[in-house]
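These notes are about the structure you will find just below.
Incomplete set of chains, arranged as in the complex.
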């Protein structure tokens, strides 16, 4: 039984609290939040205690912490929690700054404690099934990977300004997926970015529509398409062409219901956004973490994976700015090797 | 916060335990089982106590019980629990004997306590979405309902012998769905049943493949198809033709992944069986029960609904035996009216 402290009682913290409570091998022991009332309410729902983050980290009966706080606190909390001996599951990204993420990685590595980054999409049953089929050789050698990843609606410009930009904030998930599926990092990155969805995003210095091409050393290619707006819902699809076939993972729809009328045949939309689409992924992510910590199994996502995705985001940002292919920094990618 | 006693720690009891623990407004307080070790193990996973059924019913701090025991105990436990003042959620069927179910209904009604029967399919998000679209008038007047309901594999003959037969054991769910969707019970039932899947089932006096047609007084028609064996998984689909269109609820697939190779394009199978397909339905069912009990809302499924479905099963059994259309007993259907 894993006793867990949850740092952050916001929207994503509530999702994790439910997974922790529902899992027969974990128990939610304590919750902290900058808003104490939020921590208290969430703790009450699952028979846990509301405490300060410091108290949670200092409590030797707490085995693990789940960091679901704001991005700018991630690196500090990872370092503090690992130094306190906790196993850590931290929401992505490690940090918006590559150098800070690299330092955090090094610091955490010195403690020897397990740190997993919440790249939730790896635990989506559909993407995991695609990856498993590919790894089992069902379509031979991978050649051309396509990732479609559209958000349902653009964030406010105020968010965009502090987000680190589309490549660090949004496409970082897709960079991780591409490396995970292809089994390594690309050599070069080319990128095109436009602001055609919302002029406010352009005024905030960012793009809202982008296509990035990843060139792998052996000639394989990956394409990532991002848009901040798909009015029909969260569009999350992957296709992988291989020497023996094509694997596709489609959207998860709100239902299997279709309606045929004189106007056409209408089906359900994709699940609206990440909380809906990846609800099962969050449960599976938590199960994988519990299993790894309780049984000493390897973590399915490492802190290094979080650093790697950030390195690709930096390269893509540069490529979109200059219009030139950009080589991916080997230094960052190999820091933990 | 609803404090809950769970009667039965078997496969379906474990599913319910997880729903109870994950719900922010309910807590699993106690578990009983004829195998005490099973009760203890399940209780431990969610911070509950293992107790006897009698102790649970006698404990005034327990607000509700969930009955997940064997069918032959359902009617007795419903009566005992309601007399002990508990709100009850009981797995289907009420009983295999219509007369016993009618008596149970009457006894429970006298206590005034809420009793909900676990017709889980009503809470399947897909079927619920179809029902909501129909009730909203999206396809006009309903005319022809089709229910496909195939199990992945036939049960052993030993089970068949005590099951009450295909119509009471398996098609009872579909009878409830038909009445629920069409908004009332049919006037007549015709049925065809064959034993073509497994001769052992025939030797046990039952059929394994059946088609039942329900005739409603106003001319509407419903068709239910059952087979004990669909080797590709649990096939659970509904189609409703109306004056303005067709609503269809398809199977829930194991994933959205498809694989295109020289051999064809292969997609996932339907979720294997009821525990997989209806996992989300069990959660929604529990939520609906909690909500109804805590807020005094009407129960979405009544004990009378359980009696009605059983009355249709009896009529279908007779129709298949004689080859004649059989009028549905109004007495049973109106017992609680």
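Order as written gives the chain letters A and B; numbering starts at 1 within each chain.
Rule of thumb we're sticking to: contacts are C-beta pairs under 8 Å (C-beta built on N, C-alpha and C of every residue); 3 or more make two chains touch, one makes a residue touch a chain.
Here the structure is a predicted model, which means the values were calculated and not measured.
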{"item": "Full complex, copies of the single sequence (shown: 2)", "value": "4"}
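Throughout what follows, only the chains that are shown with their structure count from here on.
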{"item": "Chain centre separation in whole Å, for chain B relative to chain A (CA means)", "value": "38"}
{"item": "Sites on chain B touched by chain A in the complex", "value": "18, 21-22, 24-25, 27, 45-47, 125-126, 129-130, 133, 138-139, 244-252, 254-262, 268"}
